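The complex is shown incomplete by one protein chain, all other protein chains being positioned as in the whole.
Moving on, here comes subunit A:
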Amino acid sequence: MANLLALIQNETLKVWKKKRFAVVVLILLILIPVFVYAQMKIAQNSAEKFKTDWRAELQSRITSNTNALSNDRIPEEWKKWRRALIQQLQYYLDHDINPQTPNAVTFTRSFMDNSVTLFIPLMVLAIASDLVSSERSTGTIKMLLTRPVRRWRILFSKLATLTLYVSLIIVTTVMLSYLISGLVFGYSGWGAPVFVGFQVNGADVDTSSVHAVSQGVYLLMQAGLIWFSAMVVAIIALMVSVLVRTLRRVS
């Protein structure tokens, strides 16, 4: 009896040989430079418009927020948020970073933000929908099912392969957008703080648990969530492509 690893190797090889993943990479290699160029133009424009001293501006924001902290009339949870803000502004000053100029990490962050809704699900669908239905349409499924291997093992190996490729798509998207945008914006920005922990309670924003995390950690958490949502899309697509053919066979 064949082991599962050999079956997963088979499925992975088939997707690879069909050049499905190569197409995903190709699309990324076209898309990312376009967005990098647009981002660069925006940054140049705003730099021309606001030719102020950003260090002085940061310093004045820090001072006004520090003053607000000593005000008794401001509630405690608001102060918490202000403390985190001061911490962030101080970080910019200390590390000599203009918060208005983009870097590779912020670009990657916003690129991932925008691709989670359409681009990544689309790429995942391109692979997931093909896994079972192409075997059906070419008739190779008969060859698979007449081998001495249980059917759930074949289906499981396809699911494992899908998980592998979903992860690979997300890692590749992050890596490519970091590497390509870094050429223009520089490869720094991993340690820059980002606010997290806002909670919406009805109409109010609860800021009591707001804290800053570094951009690197933020990106990791973001990628994790994207992976999760992409897996949901992938599994639904796989399920539909199995069911559709089963129904057609029954009818």
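Keep this in mind: a contact is a pair of C-beta atoms (placed from the backbone, for glycine too) under 8 Å apart; a residue touches a chain by one contact, two chains touch by 3 or more; residues count from 1.
We adopt the following convention: contacts and distances are computed from a predicted model.
Selecting from "3-isopropylmalate dehydratase small subunit", "Sulfur carrier protein ThiS", "Cobalt transport protein CbiQ" or "ABC transporter ATP-binding protein", the unshown chain of this assembly corresponds to "ABC transporter ATP-binding protein" (UniProt protein name). Only one of A:Gln9, A:Gln44, A:Thr63 or A:Ser209 touches the absent chain when the whole complex is considered: A:Gln9. Against the chain not displayed here, subunit A makes contact via residues 1-3, 6-7, 9-10, 13-14, 17-18, 138-140, 142-150.
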